[in-house]
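Dumping the structure here so I can ask a few things about it.
Missing here is one protein chain; the remaining ones are kept as they sit in the complex.
We just call them A, B and C in the order they show up, numbering each chain from 1.
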Amino acid sequence: MIRIAVIGAGYWGPNLIRNFTRCPHTQLVAVCDNNPDRLAKVLAGYPGVAAVDNVETLLERNDVDAVAVATPVGTHAKIGIAALRAGKHVLVEKPLAPSVREAGELVRTAREVGRILMVDHTFIYSGPVRKIKEIVDSDELGDLYYVDSVRINLGLFQHDVNVVWDLAPHDLSIMDYLIGRLPKSLSAFGTCHTDREGMIEDVAYLNLDFGDGLLASFHVNWLSPVKIRHFILGGSRKSLIYNDLDNAEKIKVYDRGITVSQDAEARRKMLISYRIGDVWSPQVDQSEPLQGMVSHFAECIRDGKQPLTDGESGLRVVRILEAAQRSIKAQGGRITL
Amino acid sequence: MIRIAVIGAGYWGPNLIRNFTRCPHTQLVAVCDNNPDRLAKVLAGYPGVAAVDNVETLLERNDVDAVAVATPVGTHAKIGIAALRAGKHVLVEKPLAPSVREAGELVRTAREVGRILMVDHTFIYSGPVRKIKEIVDSDELGDLYYVDSVRINLGLFQHDVNVVWDLAPHDLSIMDYLIGRLPKSLSAFGTCHTDREGMIEDVAYLNLDFGDGLLASFHVNWLSPVKIRHFILGGSRKSLIYNDLDNAEKIKVYDRGITVSQDAEARRKMLISYRIGDVWSPQVDQSEPLQGMVSHFAECIRDGKQPLTDGESGLRVVRILEAAQRSIKAQGGRITL
Amino acid sequence: MIRIAVIGAGYWGPNLIRNFTRCPHTQLVAVCDNNPDRLAKVLAGYPGVAAVDNVETLLERNDVDAVAVATPVGTHAKIGIAALRAGKHVLVEKPLAPSVREAGELVRTAREVGRILMVDHTFIYSGPVRKIKEIVDSDELGDLYYVDSVRINLGLFQHDVNVVWDLAPHDLSIMDYLIGRLPKSLSAFGTCHTDREGMIEDVAYLNLDFGDGLLASFHVNWLSPVKIRHFILGGSRKSLIYNDLDNAEKIKVYDRGITVSQDAEARRKMLISYRIGDVWSPQVDQSEPLQGMVSHFAECIRDGKQPLTDGESGLRVVRILEAAQRSIKAQGGRITL
Partner (left out) sequence: MIRIAVIGAGYWGPNLIRNFTRCPHTQLVAVCDNNPDRLAKVLAGYPGVAAVDNVETLLERNDVDAVAVATPVGTHAKIGIAALRAGKHVLVEKPLAPSVREAGELVRTAREVGRILMVDHTFIYSGPVRKIKEIVDSDELGDLYYVDSVRINLGLFQHDVNVVWDLAPHDLSIMDYLIGRLPKSLSAFGTCHTDREGMIEDVAYLNLDFGDGLLASFHVNWLSPVKIRHFILGGSRKSLIYNDLDNAEKIKVYDRGITVSQDAEARRKMLISYRIGDVWSPQVDQSEPLQGMVSHFAECIRDGKQPLTDGESGLRVVRILEAAQRSIKAQGGRITL
């Protein structure tokens, strides 16, 4: 049984608290927040859990094996590093840190102290994304030609981060999980409409170039009139669409490849024969991703395993986010990674 | 009655022939194509129409008031200019020309000879786009914040042009019609998968920056497993979605604006109150756009009016296409317009 | 503050418990169930609430003003009547009772003892149905021509009731709320596939005839491969569709009436001109219907008001259910109501 403390009882903390409580491999021993009212309210239904009002006190506790950090992103690195140095395993909310420098420090510290560092890229633990990974790894799609992701919503504005840091980590972490390597370069575009100081973009586009014909595009948007979650993986053999809002058929695999004829004459004329084939929508596991995530964290601690979403993957996502941010400020200037 | 000749009896020519025949203001007198079999086949159902096998002969005819040029894009300028100099009014298929230089020559020649030059941006004559124009002009949407267009399909590959020149003219001409000004700069990204020489992009993204907070993004794609035609206009008051594949509700107007509070404290906190309101899907005219287009051409000739889709609008679209092409070759390098 | 006891801690009971606890006008004082394990489990999160293991003991309590009966339908009347006679106000889960006789006894008893009897037709307290009621009452639709309801699912089978008693009460109660009168007659059809004794229908159709041109049809089905909740109200002026699974646009009003020409010649030829107009999707309140329902119950008790879903409406629904059952057994034989 891994003994857990959750740090931060704001927006996401209660979800972690609920899931650590339910998980058979973890025991929630403490929750830490510097706002006593919020802390009391969150702990109302959890009689045996300690309320702690500062991180230092929490990290001194011997009955805590691991902490989950659900504080504002600006504090992730400081708290995470302190926890690691206090001998705790650490789970950090996405994004891992607000800069490559801080994310790198987290990763290095975890390596030094030999503790698990995991980032909560929740989608990686969802049924649909695990099924897509299976399909990609089986080479059913063939070579990947493009990734096109749209995640737009008239949703909750953040005050501290822009739409890129808020929404793109989801899709970038999915892409990282599926493809497992960094793009060569990127350009990003964004505008601000609701923030008068023009600091917080609410619409943005990221174009990632992998240098080998693979292009990945991400549209993130807080100002859309409708909610869209649409993710296309275009392959040389088949293509796949993941629509997270389609409850009945979240994943569809399209047997509609392209066959380029091989002989010279045909190639010259670029004659292309289409195969338009069947569509297949596989069954996907519908259990709560967050439950799978906390179980995986506990399992990695127990068995000394590398998490699927380890610090390195968190760092790769932050690398892209930071580069995107720089590119937006340079009006789409190309950033090499 | 305007007497018309159609030049080019390939892919699009027969549609023009059919529509000029049906139009009460035009009389189709001749069709010109250098392929005699194709010409004979196309004219089978049109007994009184002359078959002409070369452009020079056609342009010498006195019974032709205007020509419609539906030849490959590389020949548009040469044929169009010759026709204008022969005193004919000219309708050119989209895109107007393969370069800004040639498009500019067309526009200048038309001005010199005092003849109508019109480009067949067909969508501008469709019920949905005319309704959207009405809505935008009424200021119902407020300030425009972003345009997001997706036009993707596993469709017919072109051998002579890439996906940008093939598909983007539709959406760029719609945007030009609605907004009526050029972006300040753009960046574009594309890749080739099916063309071994790497010259003909099959997936591309365009990001246009109008310099005043308005961003326009275009995704064009020949390799998609599904057909999507989705066009969002995000506004400060309302937003609009035009889904050309939704037969029942092509246009939806969303009364879901954003109100940024004006007082200082609130602004600092960026408190934003949402209005989530009704959705309204107006009735749109379903008559064939091409019929409206040929009528408009006849009417402009008869009354000496400036066409909605005049040479200048064709030139503006070509400016963006050419810049996009250069940007793609420069791996997304920013092009100022 | 109305003091409430919930009887029955099975499938639906916990939802009532949660909502009575949250409601500012009610206080949950006791929960009664004859299964002690279930009772203990349900009450875990509610420290101050009494656990009672039999109905008699519960009804003797003076600190209970009202009870909510969430037991199997066969026990509704017995428990409800006992509670009314003990001076309690009574809320009964749908359907009110398993027969017209027992439902009638409940209604009569409530009248005799002067206590509130309410049936939990939850949908009546939902945002969409309240909005539809508003639209119908405003006469926007004109005369009602037909009601067509489809509620099908590969869902949870019931062991004690068939698909008609399980699913149809939802739609029949909505229809009753909107129209407010009983049909003149009905015919119903059903078959059993999964129950070897052939007693429990899993697919059924109800056809209700109001005798004045209004026809109402209900398709209920436990064996469908997909979930559908589709309710059409066809009117002389406009029509309305309520699709409970469309999260973005649950209600759409179609301005597509039919105008029958009035002059004799035209009438003879039955020339009909269509108006095909706009579609309007009004905003609907998204608060939890069950919360509205329990508030309404408390308010009716406090103010001595007649509930929207009073015993009479519950009885009307049971009348239709019982008649449908008889008609199915008579292979669709017509039952007059």
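As a convention for this text, contacts are C-beta pairs under 8 Å (C-beta built on N, C-alpha and C of every residue); 3 or more make two chains touch, one makes a residue touch a chain.
Treat the numbers as computed from the prediction; the structure is a model and nothing was measured.
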item	value
Contacting the left-out chain in the complete assembly, out of B:R181, B:K227, B:R302 or B:K329	B:K227
Which residue of C:V90, C:A103 or C:L214 touches the chain not shown here	C:L214
Residue of C:A50, C:V113, C:C192 or C:L337 touching the missing chain in the full complex	C:C192
Interface with the unshown chain - residue positions in chain B	45, 226-227, 248
Hidden partner interface residues of chain A, rising order	248-249, 255, 276-283
Residue ranges of chain C at the interface with the undisplayed chain	145-146, 148, 150, 154, 157, 159, 185, 187, 189-196, 200, 203, 205, 207, 209, 213-215, 217, 219, 221, 223-226, 232, 234, 236, 238-241, 252, 254, 256, 258, 260, 267, 269-270, 272, 274, 276, 331-334
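Throughout what follows, only the chains that are shown with their structure count from here on.
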item	value
Chains in simultaneous contact with chain B and chain C	A
Euclidean distance of C-alpha centroids - chain A vs chain B, Å	39
Where chain A and chain C are represented by their mean Cα positions, the distance between them in whole Å	43
For chain C, residues that touch 2 or more chains besides their own	248
